[in-house]
Structure formats: structure tokens, C-alpha cells
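Here the complex is missing a single protein chain, while all its other protein chains stay put.
And now, chain A:
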Amino acid sequence: MIRPDTITHSGANLSRVLIVGAGHAGAATAATLRQYGHAGPITLVGDEEEHPYHRPPISKAYLHGDTGADLLRAPSYYADQGIDLMLGRRVESIDLDARTATLDDATGVGFDELVLATGARARTLPHPLPERGCWSMRTYRDAIGFRSVLESRAQIVIIGGGFVGLEVAAAARSRGCQVTVIEREQRLLQRVASPVLSDALTAIHRKNGVDVLVNAALNEVVASQDGGVEAVLLEDGTRLPCDAVVIGVGAEPRDELLQQLGAACDGGVLVDSSARTNLPGVYAVGDVTRREVPGYPGRIRLESIPNTTEQAKQAAAAITGRPAPPAETPWFWSDQYDVNLKIAGLLAGSTRTVVRGEPSSDSFAVYHLDDAGRLVAVEAVNAAKDFMAGKKWIASNASPSLDRLPDPSVPLRDLVPA
């Protein structure tokens, strides 16, 4: 909501923007607002002590060595850009009528436009857990804490065979730890990957010495006498002795502030293609949101960096009165051992797959089509060309020649009409 009194005679928008959450989404929104010429005050509040940093390395590079958090921008950037960065602070409450937020130290911050970028937290298990030795991987502090466990060549059980769990498994193996991954579903990455990709990644992890157990339901994390972890017990009675447990069972949106404000939430706050919630002047960006993605059914909560930059552009465009930016094709990446996995698009709606290359080899891709024969996703394992071509074809609704697609010796360029 741009109040008339925040527009100067020169037409500059001087509205005060408060961004709650200083992860990728919040930091990108602040930077994009300045890039789009927003001239009013910007306040960026985050509950971590570090300057905004790259999060994907939490389950990868930060586990390997102490190089510090990989910052998104130089610390001086924020002051240079007139962005008031408040670190180690939490917004406790928001009064929309008074347009004021109250922080945990009772500081009040006034705003005209509010952007919630509070992200997601690690989902917890219903089971009681020992006092020490159980880790989730959401923050830099989590990573540096867990890194000291890896240094002791511990036995580690990872609960959950999703991206975070598998990346941590790869890092732990490369640090010489014994690793078991337990997954309650029939296969790894059941919700987000095709069976072909799941099988290939399972084989890669087993080849690298990870014990992968599927259809494995957790019964109990057994505490040692000193309050640490002694073992993991499965429902079938299997006992897995271990020194540490990583819980990688997904994340849930931190949407409590939005719920308190009365924003429509349904497993994440609902936003439109301008990152607007149903409340005037209140936007939300990043992992906390659920939204429609053009070309795919339903509303989806995307947990990805590209989603944060896209929604940052949407919110910044709406606040500065620019036209909404064009929709982007969602994409994801993961690094495990020497495997670079990239996924363009979403598997939702996939009813037919075409595999290009040999899944047991170092490089292959799985192309996904929907009922109408439209390309909806490409899973690419060490196959950057397939990823880039697939992303482009999805966005442009191109139809590659499917009969020649499986043969990797046929150049991708030759598969679509010029």
C-alpha cells in the first residue's frame, strides 16, 4: 500500500519497507528494491548473527572446512545502499493498523510496506530425543556444530532420504564417517524425484559406502547415559549404534506472524504472482510462501534459491510500481560426491518419462511429459546441457523429438525445429 504522503513531488516512492527475515529471500528483496530505484527507507531484520549468507553450503561445503559463512554481499553493502540491517533480532509482533513492528528488544520499527521472508524451519520428529547429538541442518551454526562431530569420524544415522539428508551423507562419507540413511518411504527422494533418479542416487550412495535403508520406520533414538545418542531403533527391531543423528525430514513454513496478522495460510502463506498476500501492503517471499506456478497444477511451496530471487523481483516490482516480471521455470540443484544434479521444472503432472543416456553411467537425464505430451521437467545428472535445454524448452513450450531423445549422441539442438 503506497500512501499518498509517501510520494514526493518528484514522484519518488519514499514508503518505508520492513523486511522480516534476512535469508536469501529477504536480502534479495532489499537489494532488488534498491536496484529498481526504491528511494524510501528499507529495514532488514534477521534473527541470526551472521550477515546474510548462502544457505545451500550448510549441507555441503560448510561441513568440510572452516572458511566462514559465504556472505551474499559484503558487510559494507547494506550501509552503502541505505539498508538498515538489524541482525540477531526477532520481530515479536506487528500492528498493521499502526504500521509498526515490535522487536524482541522492544524496539519499534515503522513501515508502510511489509515483506515477510521468515523462511522455513526443520520439521521435528514426534519422538522424544536425547539432549545432545541430534542435529538438523538449517543454519550456518548448525553446520559448524555438526562439523565437529564429523571430525571425530563418528558413526552417523541420517533420518530422512531427502536432499539435505543425502548431501550430509555425502559430506560425512568424505570425512571418513560411517553413515546410515533411513527412509520410511519405498525409495529415496520419493516426493521430489523420479524412480529412475532415486535408484541411480541410491546406487551412488551405496557405492560410496553409505548404508541406505528404505521402508525403514524410526521407533526410537536411544539416549546414552551421558545424555547423548547411543543408537537408533527401527520398528522392525533393527538397532543401529551411532554417535550422532541428523534429522532431515523436511521443513515447515515459519508463517506464525502471518497467521497472527490474519493472512490466508495453507501450509505456507498464500501469495499471488506479485508476492502479495491477501492483506493490503503485506508481501511474502521465499520458503514461507505457497503459490501458483504457471504451467503446473495447484499451489506449491517451493524451497529453492531461484524461487527466492524470483519472488524478490515480484515484490520489489510491485512495491516500486513496475510491471510484474515474467514467470520463471522453477529449478533446483544438489551436489553429492562428484554428482551434480539439476532439476528444471516440477514433476507434478508427469505421466510419461523418456530417459536420455544410461542411468547407471556418470551422466544421464530424465525428461518428463504430462498427459498432453508437454515437457514439464528434466532431471539432469552431470548433464548440464540437458538441464539448460530442458529449462529453455519447458519455458517456451517446445516439443523435442522424443524418438531421438534417448540417444545421447544426437545433439540436443537437433531435437527441436530451428
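To be clear about the criterion, contacts are C-beta pairs under 8 Å (C-beta built on N, C-alpha and C of every residue); 3 or more make two chains touch, one makes a residue touch a chain; residues count from 1.
Basically, contacts and distances are computed from a predicted model.
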| item | value |
| --- | --- |
| Protein name as given in UniProt for the chain not displayed, "2Fe-2S iron-sulfur cluster-binding protein", "ABC transporter permease", "Carbon-monoxide dehydrogenase small chain" or "SoxAX cytochrome complex subunit A" | "2Fe-2S iron-sulfur cluster-binding protein" |
| Residue among A:100, A:340 or A:353 that touches the chain left out of view | A:340 |
| Of A:16, A:54 or A:90, the residue in touch with the unshown chain | A:54 |
| Contact partner of the left-out chain, one of A:16, A:184 or A:392 | A:392 |
| Residue, one of A:198, A:309, A:329 or A:350, that touches the chain absent here | A:309 |
| On chain A, residues whose C-beta touches the chain left out of the figure | 31, 34-35, 54, 56-57, 70-74, 77, 80-81, 305-306, 309, 331, 333, 335, 340, 342, 384-385, 388-389, 391-392, 412 |
